[in-house]
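The complex appears here without one of its protein chains, the remainder shown in place.
This part shows subunit A:
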């Protein structure tokens, strides 16, 4: 395996690891439910995708065969994670979970709860 490939794999793995770590850290540190939701669903998913791509390149080079599992897993995660986040946010809204002052888009919470379209800017 050439050093270039190794560097590429390492870069992916490191990047993935970094994002997963960030996601976990965010889960720990962010102030309210809505903001906390971002960390595991966005950062961690991205990090996992990085790890998986690294793995895919490794097996492709090391075992000389095309491995598509990782792609499928990535695809699966990319589809499911946002939906999970959406569902969790929905139930949090339904249960009127408290928000901290800085959470953005607070004014939309009520309309979202009632499943109404957001008011247009001009109105």
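The criterion applied here is as follows: contacts are C-beta pairs under 8 Å (C-beta built on N, C-alpha and C of every residue); 3 or more make two chains touch, one makes a residue touch a chain; residues count from 1.
To be clear about the criterion, contacts and distances are computed from a predicted model.
Asker: Looking at UniProt, which of "Na(+) H(+) antiporter subunit A", "Acyl-CoA dehydrogenase", "Cytochrome ubiquinol oxidase subunit I" or "3-isopropylmalate dehydratase large subunit" names the chain we cannot see?
Answerer: "Na(+) H(+) antiporter subunit A"
Asker: So that we can see where the missing chain sits, which residues of subunit A does it touch?
Answerer: Where subunit A meets the chain not shown: residues 72, 75-76, 79-80, 83, 86-87, 90-91, 94-95, 115.
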